[in-house]
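Since the structure comes first, as structure tokens, the remarks are kept for the end.
Taken from a larger complex, these chains appear in their original positions, while the remainder are omitted.
Chain lettering (A and B) follows the sequence in which the chains are written, and residue indices restart at 1 in each chain.
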């Protein structure tokens, strides 16, 4: 065959298999999103539509990899996906996992742009990705706690910063200088005293980021429950999300379950993470 | 800081730096493009518009990484990008290089879809990627020869296959059976005898794939020449593409250079690869 004497170049493809039985986290990050969000007029400090577009792109990834990706968490221009420790997706080849997840996310982001955004997309946005292996449950929970703590820190800063600029009439430099060295309590106070903002009453969407999780739907007629993809804005640092439902409050029968947006328990994500086997 | 006690999870990010001074090739491949091309009615055996869209996405990647990616070659639903051995892009972190290139390509593909295709995009397409390191010039040339030889083999097969189906009225199974075990000369003969197709006269675009290369534009007024991105459909297996211009035919002065589509020498890509330092 004509190509065969060149085919030796394939021998240079080195294996990059992820260690078996480790949890894999793929985190994607927007490239140049400071400029991108500026050029597309994103609202400050948070653009709800742009964040919903991120969530939609992430849901696309989760649906494509159902049974492999069990949890995702997003904030700002980043999203983290948890691949189950027993997943054999792509034989755990790291470059395949990273690249395909980033590609699916990017593709869905551009594809769904017009459904979420009013302005036209001016140029193709892009993301990069990395993969991290975690050996045990503890590190996985701490990873997601790390990202949500980061959400809190960044969102608190951004909220008071843009209040100073947009409502307080300060320049961006003045706002930075005002906030330099302030601790959390001082930022809360500036918002409340100067702008009447009670930070803790702001939408959980912005304060808690978005958690995507496959949730079992109890169905007495099926041995293996169906699952649905839930979009939550809840605390995932504490135990509530990760602890199974209390015995005393058995889950409602399938036909009695209120939609999650009407169901206070589900809104808080109680126990949904307990199905992840962490 | 609230997040600091979780930040240890970053220590699990292992280095994945590519070996210095190696040439890096990132190859991306369409995921599920058999189904994708069917659902979007791609012409068989080749859809020129869909291939031009691939080229446009690849040019976007090359422009974003100008000075780092020096050459690209595409065929069907795959594209290979050559990163210069001295490039320090992303400090040569493999996961970053793979993921960002795949993301840029995907994004541009979806973004530019409507400029190239008549039908609407029905769902987000995706790609995956891999990275290979090559120590010397020889393997790089052989890598691209391998891909272009593959183009030849696949396109020859596909051309006669679809002639049998679309013009010959055979079922796909019958066409496969007809071609089973045939060598190259027999395929040429089937095309010529039964359908009057002279394979070697078909567009080089389909037979040779697409080569993208930054080409210097001579300019007596500048020490460092400007470059432009060329889109070629030429042989890159032989020496012509890789060998500098003959001394006897000095390059024309800048203002005398015909556009490459009028310039036979440039159409054959003569010497353009000689600037890659291979």
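The rule we apply is simple: contacts are C-beta pairs under 8 Å (C-beta built on N, C-alpha and C of every residue); 3 or more make two chains touch, one makes a residue touch a chain.
These numbers were taken from a predicted model, which means no experiment stands behind them.
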Homo-oligomer size of the whole complex, from 2 visible chains: 4
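Assume only the chains that are shown with their structure count from here on.
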Cα-superposition angle relating the copies chain B and chain A, to nearest 5°: 180
Chain centre separation in whole Å, for chain B relative to chain A (CA means): 34
Chain A - residues contacting chain B, complex: 1-3, 6-10, 12-14, 16, 28, 31, 60, 64, 94-96, 98-100, 102-112, 121, 123-134, 139, 142-143, 145-146, 149-150, 152-153, 184
